[in-house]
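Here it is, the structure, as structure tokens.
Selected chains only, in their assembly positions.
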Amino acid sequence: MSKYLQAELIRLKKRFYEYCALVEEDVRNAVRSVYENDKELAMQVIEKDNDIDRLEIEIEEECLKLLALYQPVAIDLRFIISMLKINSDLERIGDLAVNIAERSVRIIELDQKNPVFDFTLMCERSLLMVKNSIDALIELDEKKAEAVMEADEEIDELHKNVFKKVGDALKDKPNSFEILSQYLTISRALERIGDHATNIAEDVVYMINGTIVRHQG
Amino acid sequence: MNNEPSNENKIRLETIDLSVFYGQNPGVKNVSLQIFDKQVTAFIGPSGCGKTTFLRALNRMHDLTRGARVTGKALIDGTDIYDPKIDPVTIRRKIGMVFQKPTPFPTMSIYDNVVAGLKLVGIKNKSLLDEVCERSLRQSALWEEVKDRLKTPGGSLSGGQQQRLSIARALAVEPEVLLMDEPTSSLDPQSTNRIEELIGELKHQVTIIIVTHNMQQASRVSDNTAFFYIGNLIEFNKTTKIFTNPDQKRTEEYITGQFG
Amino acid sequence: MTGNNLTNKKISLSPSALYGWLGDRIFAYGIFILGFIVIFTTIAMAVSLYFSGTEAISKFGFFGFMTGRVWDAAISMEFGTWPFIVGTLVTSLAALALSFLPAVAIAIFTAEYAPKWLGYIIENLVNLIAAVPSVVIGIWGIFIFTPWVRDSVYMPVYLWSLENAPTLTPILGNPAGYGMLTATIILTIMIIPFTTALACDSFRMVPKEQREAASALGATKWEVIRMAVIPYSRGGILAGAMLSLGRAIGETMAVAMLIGNKNTLPFTIFGPGSTMASVIVNEFREAVENIHLASLMAVGFYLFLISLVVNLVAAWIQRKYAITGGRAV
Amino acid sequence: MISLRRRYIRDNIMLSLIILNTIVILIPLFIIIVYVIAKGFDALSIDLFTKELGSPTRAMMGEPTGLVHTMLGTIVVDLIAVLIAIPFGVGAGVMLSEYPDHWANPVLRVLNDTLNGMPAVLKGLLAFTLVVKPMGTFSGLSGGVALAFVMFPIIARATESALMNIPWSIREAGLAIGLPRWRVILSTIIPAAKVGLVTGFLIAFARAAGEAAPLVFTSFGNNYLPIKWTGWFTGPVDTLPQRLYNLAISPYEHWHDMGWAAAIVLLAVIIASFIIARFVIRDKK
């Protein structure tokens, strides 16, 4: 029995890693589109979302199939369950990347070339979190996963700052809410991406040693 | 493995309204189904539901059973195997069978066991027999374990090896279809494992039908699953479908263990 | 088979008809013929005995011959088989009664108590004794047992009764050594190994699980035997006893050598008598008159009937007490 | 409630009784064999195997006498019996186990068992009726037939149970690879049951070889070697068990001694076949 399941798991894993890479790239592109005012890149991210949605469903069905057909236990079960959960986190990350891309398009339409304020750091941090959480998953590296969980606080802090900055900016230009709200949304999206990366990291920890670390921080 | 859509494949075996009676009592009633080429089809269902009965009808094994009578049609590649003009011996060469308990011929060496189906009907060509022996043992994943002792008796192997030997012997006559009646139910988990892996490999070459009591086994090894209940075919569907979302309520109840 | 690089040759398989339906038919008919000959042999036995004996049976009547008390081949040419039926039944039933418990007890010891090596020795010894031909036992009986039993048992008893209980003397009869009692003892000796061997087989058929189940309930060794072993094998033991009885009934040579061969109803245990089998061997060669020969054949026919009944009862017991192990699951 | 101690006491009483019984019965039984062997050993001589018996007077005149004609006769009669009994016995056994669907099967089983249970003396009578009467003379052939009647029910039953010991699925497996039935039976089932079959033959032989009763009125007995070799088949023939009987009931003291010698030879033959059946073949398996 093992061999069948193992073969299927390996196949699924491979597929899943491709999916991870896709999502990671999506986030990177979305963020880049904001910086580089690259409408085309943004449109590309938006279009690719369909693929991600499709992949998500396929992977979910695959997981369910494995659960139904092979009745896995212990590490195999934990692996599939984690995959199921990480899958939906990744899909949400994909959605959030689309959000960012949409805002990016809007910003370009409003013809506001330079970001009102700098959130390079936030972008970098959240990208890193996504990357690290996925690496932790692939390498089954508990340390990396823990690093992701710790990084989340910083992003939350950064996001709070954005609110302040927006408030300040509005005091100068009360009419600029539309453009500012775009940035607000992007910041919010990045913060959520960080949250989802954290979730992934938590699931990785669960997969590795079977303990649920959620809601402990 | 359960991914190829069944309907792409060619139909190899088909039954039309096949019933088997033991005296007056029907063992299975009016079963019509199609077995697809180069796929694994599993028969599941509670004890006494007629799985074995139906399986045995597919290679005329009921000819040997006292009081058993078969009605309806069973076509292999379009020819009715119950046609009176057909010699059952010919049919059984096309449709091999593996039984619940390993059945090596007790006095024969491993080699003779494998080539029994050829040697005993008069094929004497040594090099041909050697070739067939090696091929069949390789197919049944036994070659490496026995190649140095082909002359030792088949009975000296372990249970799991004997079952693989039975499979090799069945394969030696190049059947197009392989029927397996609970082939692992008398084996330990390890040997079961080997046989299941083997089924996965063989199905690229032969069409396989397997009766099993073990639903997990059906779910693991088969592409399509037929669920029998009190002599009736209740549902025939892709295995994935059966185990995640069967069409029939009774199938669902059975596989979730609510009866049977 | 695709994907195989070893060979692509499709083996040509058109075996001749001999390897198909024709060969099967020829073989089956051959076997059936042999089987039917066996069937006919048994039937022929009954039929030929009956017809060879017709002359006697029709002369004295079916029941008349059976219950006739006179067997006189010398003068009156009157024949009745009752003395031999009584002789047969008395000796064989007595032998069965005497042998049953000791034989089963030996079997219990062999199968249950004895260490493996000892059980093995005893079992083979018993089988060996069972294989000793009846004439060999007979010669031992004639030359060793009879003189001994006459001198050290019958005579003292006889002398004692002459002195102390003269009324008993006629019942005891003449302590010549040859007689019903001697024959019975020899029969007992002969069927003990037979019963023991069958009982041993029955005990060995009791599954280990039955013994362990009783043990697990907290039974002692003897309780295990009483509760699990004996009930489980009682069918085999009883059927074995019936088969032993059948043996005793048909036992010929040793009995003929020891029973004293007197063609009248036996009155006493020491006294001589005859059994159906013994009378046949004893008189067959001297039978010159047709009616005498026919009568012997008729005795054979009645022996056949009794034997048949005993065998059928054995089969019935076996069936009735067979442990089916419950319905299939 | 019975106390555990009382239960153990009961246990020990039963065990003592059983052991006592076993010793008391088995030792005398064993002594019979020992006695026969001891007695017969004294009477053994070379002449026994080289000379004829002749009339009682021959020995009284001091001529050497023996039982060579008896030994040869036994071989002839038993051989005839074996040659007749094996095909019929095995055939019937194969029919019983391999063609259970045949309507005549239950009949065969019952009648075969009945025949097996019948006294051997009746088998002699049957052979007398079937062979002696038509031939008009006692003969070795009729003796062989009579002994065959003793043997083949045993062989049939032994064959059946030996074949039945081979799981039914082996036959189905044979058919499933496209073998015809006769091939399956001859090449897989019978070889597999070989040990059981041979054991059955030997046991049947041992049974028949000791039978005297059926021979009394078939092979009849003879004090001389036959004049022509056909005499072995068409004339009266001497056999060990029957000669033993005749010697024992004869009134001559010196014949009694020869009887002991015959007994030990007969016993040796039977024990030998018994031992072969029990040990040699079993170990080979």
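Letters A, B, C and D name the chains as they come in the text, with residue numbers starting at 1 for each one.
Criterion: a residue touches a chain if its C-beta (ideal position, glycine included) is under 8 Å from a C-beta of that chain, and two chains touch if they have at least 3 such contacts.
None of these values were measured; they are calculated from a predicted model.
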| item | value |
| --- | --- |
| Copy-number formula (whole complex, one representative of each chain type shown) | A x2, B x2, C x1, D x1 |
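In this section, only the chains that are shown with their structure count from here on.
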| item | value |
| --- | --- |
| Innermost chain, where centres are averages of C-alpha coordinates | B |
| Whole-Å separation of chain centres (CA-atom averages), chain C against chain D | 15 |
| Cα-centroid distance, chain A relative to chain C, in whole angstrom | 92 |
| Sites on chain A at which at least two other chains make contact | none |
| Of all residues in chain D, the ones touching two or more other chains | 178-180, 183 |
| Listing of all chain pairs that touch each other, if any do | A-B, B-C, B-D, C-D |
| Sites on chain B touched by chain D in the complex | 59, 61, 64, 66, 89-90, 92-93, 96-97, 99-101, 103, 105-108, 116-117, 120-121, 166, 169-170, 172-173 |
| Complex interface listing, chain B residues touching chain A | 1-2, 192-193, 196-197, 200, 216-217, 219-221, 239-240, 243-244 |
| Sites on chain C touched by chain B in the complex | 1-4, 6-7, 9-11, 13, 15-16, 19-21, 329 |
